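Note that this complex is displayed minus one protein chain, with the remaining chains in position.
And now, chain A:
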């Protein structure tokens, strides 16, 4: 089983780079909201990397 990062949602886009689409958000509420939407659409787990960043991972 290979896990894959499908998307990154972050308040600190400067700290992140790489292949998955990166969604920039302004605050915690927006972070939760965007992650929620993406989780349901992609059927992938939303995991919190730190308080500023979430990743969507397909396990």
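Convention: contacts are C-beta pairs under 8 Å (C-beta built on N, C-alpha and C of every residue); 3 or more make two chains touch, one makes a residue touch a chain; residues count from 1.
In this text, contacts and distances are computed from a predicted model.
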Subject >> Omitted chain, identified by the protein name its UniProt record gives, among "TOBE domain-containing protein", "YIEGIA protein", "3-(3-hydroxy-phenyl)propionate/3-hydroxycinnamic acid hydroxylase" or "Heme exporter protein B" >> reply: "YIEGIA protein"
**OP:** Quickly run down the residues of chain A that touch the omitted chain.
**Re:** 32, 35-36, 39-41, 43-48, 54-55, 59
